[in-house]
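Omission of a single protein chain aside, the complex is shown with its protein chains in their original locations.
By letter and in written order, the chains are A and B; residue numbering begins at 1 in each of them.
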Amino acid sequence: MISPIILYAMIALGAVGVLLALPRAKASFALPGFLIGATAGGIVIAALGSKALADGGNLPNMYFYVFGFVALAAALRVVTHPKPVYSALYFILTILATCGLFLILSAEFMAFALVIIYAGAILITYLFVIMLATQAPTEEMVENQPAFDRVAREPVLATVSGFLMLAVLSTLLAQGVPTLKTPPAPESDALLAELPLRIERSLRERNTLGEEGGILPTESLAREVMQDGSAGQYIIDVANRTVTVQVDAEGGARRVVSWPEDLALTNTEGVGYELIKAHPGAIEIAGVILLMAMLGAVVLARKQMQIDEDAKRAQAQGLAGGEGAAS
Amino acid sequence: MMISPLLAAADTAGVGVAPAWVLAIPFLPMLAVVLTTLCAISKNKTKLPAWITVGCLAGSFVVTMLAFMTLSGETNTVTAWRWFDLSWGDGVGQQMVANLGFYIDNLSLLWMMFVTGLATLIAIYASEYMEHDVGKGYTRFFFAFALFVFSMLCLVMGDNLLLLYLGWEGVGLCSYLLIGYFYKKPEAVAAAKKAFIVNRIGDLGLAIGVMLTFVHFGTLEYAELFNSAQLQGYIAAVQEGRAGDVPLMAQLIAVFLMIGAFGKSAQFPLYVWLPDAMEGPTPVSALIHAATMVTAGLYLIARMLPVFLVSEWALPVVAWVGTITALLAATIGMAQFDIKRIMAYSTVSQLGYMFAGLAFLTSTGGVFHVVTHAFFKALLFLCCGAVMHGFAGQLDLRKLSGLWHMKGWRIVSVGMLIGCLNLAGVPFTAGYFSKDMILAEAFVTPGYGYSLLGWVLLLTAGMTAYYTFRVFFRVFTGPVQFEAGDEHHGSDDHGQDGHAHEDHAQGHFHPHAPGIRINAVLATLSVLAVLAAGLYFVSPDKHGWVGDMLEESTAHNVYTADHSAAAMFVIDGDTHGAHGHDDHGHADDHAAHGAHGGSILGMDPHKVMYYVSAVFGLTGILIAAWAHGPKGLVSGFIGGRVEAGKCRMDGVAAKLGPIPRWAENKWYVDEFYHFILVRPLRVCSHIFHMIDKLLVDGLVNLFGYLPRLLGRGAQPGQSGVLHGYALSMAGGVGVILFIVVMVTL
Partner (left out) sequence: MIATLAQAGFPEAMSGLTLYHYLFISAVMFVLGLIGFVTRRNLIVMFLCTEMMFQASGIALVAFSRFYLEYTGQVFVIFVLTVAAAEAAMALALVVLLFRRNESLDGSVWSLLKG
């Protein structure tokens, strides 16, 4: 891995950057902090890249650098921007960049699901709530954010402990990742063998498209004949990428057809198959959790506060006083 | 000495099986307990509980009479069910078996008869006496009453020591409940606690005695115990003059049982609870604290007489304690003014007589006195109760006078007279015969200063006659004068509470003469007390009917053997020729008495005693008449008392200096106990309290306080702000991971 000195120095530098970038009461050092942080992160990534080059040119995809940089920069902005609306918007940017990373990692389904669910649904909800839960701005405080948005709380402690954790994590990762075993050969063909209808559909499509080697509408995949006369497994040869097709419905002639060259399991199919095969119970539970969350949100949000204005004010003052005493 | 009569009797007598209907005797009172409980649950406000109790007790009495007629003279047991069956090995004394079974012999039949009979009569009396409490404590009273009878029957009928112990504790509990019946009166509560705590000392003795019996003899059942070769061997050893062969353990049993008996039967030094127990309702005093429960100690000794005989020390101690108690209580009784308290002290005194009687080896005399005393003392108490009931709780003999001449009080007065005559031992009354039997035996039986005890008891008899007739002359004769007491219950049962109070306030008090039920009970008891004298003439050759009865019980068999046994160990093997007479059995026992040495002035002690004790008794009565008698009759010698509160005795008392005041204050025994026992105990408990509070509680509190201190130290860390928690969580994870890295590097 890369030199630990560079790593730790850059982590410390990043910490300084983040510390500067965090919102503070008087002078704002957001831009310098941002630049310092970007420099530190860039140096680490560059060091990693040079290490990869030295190891035999096994660089990550070019787009990794683009998306990674965007994701981290947007994340830093989410954390440091004094306006919640902007934080939310930057978070959408983070999500989109993350989706790019997912695409590079050939996780298309996750990438698009993330865009739809996070950027499309959850973040919109956040924006709505931000708008709902903000005092209507008066004339003189149009530009003024509330104090709690402008001033970070205990930035030094938080940054130090956070980057301590980052240092420790990267050390652990640097120790652990080289010891990971080389992954086994791809298994997508074996998985395909478990989805005979997927193969059949693909072959029929080829026929419809007028290409060679498809199967006719009257034909179907052949199955083994068991001793008691019932139909057994589909006859699929994974090693040679062929299937046996029943030409004559009466049970006479059969022929062997090879798979289409480009036939492979897509990511969505893979994820879906894995989900259904290995985690059926978890899906049900996830469904129930979502339902209960929906109910809970409805119940909570429609509850009317029955505190009259005076009591509300008194309570707010009491709480504020308590907070003042604590700090 | 060929063979112990006890041994012979035990071998031949055998133990039969009584018919099952005998079980009704104890269980009918239990039924009354259950039914009164139901009354209490259903909040019954009528007199129903009284009639339930009376009915059940009467049924029990009838069954007892039936048992007497069919089973008298035999020894039978009947078992209701197996109660305890513990076994921790196969050896001797490693199995404890106790039945809920009953042992019917003449001794228990005697007790059963007067317990159930008196209980029935007193329950009838109480149904009227307690009328003012109907709807309040009425049910509670009869519940405890019935429970008492059940416990008492368990005590006297149980066929093993464990059941006796159950009954023993049961009567103690009922006594506590009934003394403290008026629980709003502080004196009653204090008296109840005193009775319970003093009894505890005795009960501890009994418990240890029972345990030792089991440890030593390996059984608790009478039938097995009395027939065990071990006990027979000890008796034989004592009879042959080898008292040293009896192990110390066996001797200790008697000593511990004796302590138990002293506690329950109010003997010196444990008698102090009984006079205070008069705070309870009078029927309770009559039944429990005069007639029945306090004789439990006597029953215990009579029942376990064989065990007592093997101990060198137990019976002489009993004799001395009994005599001292008799004298002490009589002196106190002479100086009291509360008539119920006088009766209480006379009870203590008479119990002393009975113990002395048992110790003089005349279980007949002791038990005979128990029976006669039960009747006349119950009668006396009930008369006092009637007076108390009628005069709104007035018991001071200086404030009551001339009841004989008042309308409606004649039956009470006659009953009182009969009771007093009995108690004073006037010739040809029941008390006279039973007391004489004890007195005579004191002079006959050789022992540690027994003849001195005899003279003391004679003197006590005279004192008894004096204080008894002091009450009679003061309260029932003389001018009609009275002052009402401060309890208004006498008027309450007329149902005009407020009006009655006004009456009292204005001094228009009308005594409330007893009603038909109280009078009927008093009359019945008077007749019974008179007739009891006849018992002496039933079988004169066996010391009367009681002697006849006891002939077939363990108490009597031992009695036959007694003189030789006593002679053997008392005179240390130096057998007077006259003492070794027992070979010829007991038929000529009576005749033999004169022959075997004990004599007064060279005459048969029984005959002499008839005259001597009569002289002492009559002297006492005469002194009472001179000092307290009414004006009239033979003026100048008798009485001359014209006022309720003044008499010739006042002048005499003035000349005696402080002694009468000391006697009135009970010789300061209570104060003495308070000083040497209660105060040190209180100091000790204060010390323990402080130790508990400072050391034990302190330790416990310290363990509570330390975490609180820690918590207080960590309290500032709880800022309550979300970020603080999140930060410490993040920092914590960071630190932990850091440690992991450091370790794995």
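Everything that follows uses one rule, which is that a contact is a pair of C-beta atoms (placed from the backbone, for glycine too) under 8 Å apart; a residue touches a chain by one contact, two chains touch by 3 or more.
Not measured: the values here are computed from a predicted model.
Asker: Which listed residue (B:N44, B:T524, B:T619 or B:S719) would be found touching the missing chain in the intact complex?
Answerer: B:S719
Asker: On chain A, where is the contact patch with the chain that was removed from view?
Answerer: Missing-chain contacts on chain A: residues 1, 14, 18, 22, 41, 44-45, 48, 51-52, 55, 58-61, 63-64, 68, 71-72, 75-76, 78-80, 84, 87-88, 91, 94-95, 98, 101-110, 113-114, 117-118, 121-122, 125-126, 129-130, 132-135, 146, 148-149, 151-155, 157-159, 161-163, 165-166, 169-170, 173-174, 177-178, 180, 182-184, 186-188, 262, 264-267, 270-271, 273-275, 278-279, 282, 286, 289-290, 292-294, 296-298, 300-301, 303, 305, 307, 312, 315-316, 319-320, 322-323, 326-327.
Asker: For chain B, which residues reach the chain that was dropped from this view?
Answerer: Interface with the chain not displayed, on the chain B side: 711, 714-723, 726-727, 730.
To be clear about the criterion, only the chains that are shown with their structure count from here on.
Asker: Approximately how many whole Å separate the CA-defined centres of chain A and chain B?
Answerer: About 94 Å separates the centre of chain A from that of chain B.
Asker: Once bound in the complex, which stretches of chain A touch chain B?
Answerer: Interface residues on chain A, with respect to chain B: 153-154, 157-158, 161-162, 164-165, 168-169, 171-172, 175, 322-323, 326-327.
Asker: With touch defined as at the start, can you tell me which chain B residues reach chain A in the complex?
Answerer: Where chain B meets chain A, its residues are 719-721, 723, 727, 730-731, 733-735, 737-738, 740-741, 744.
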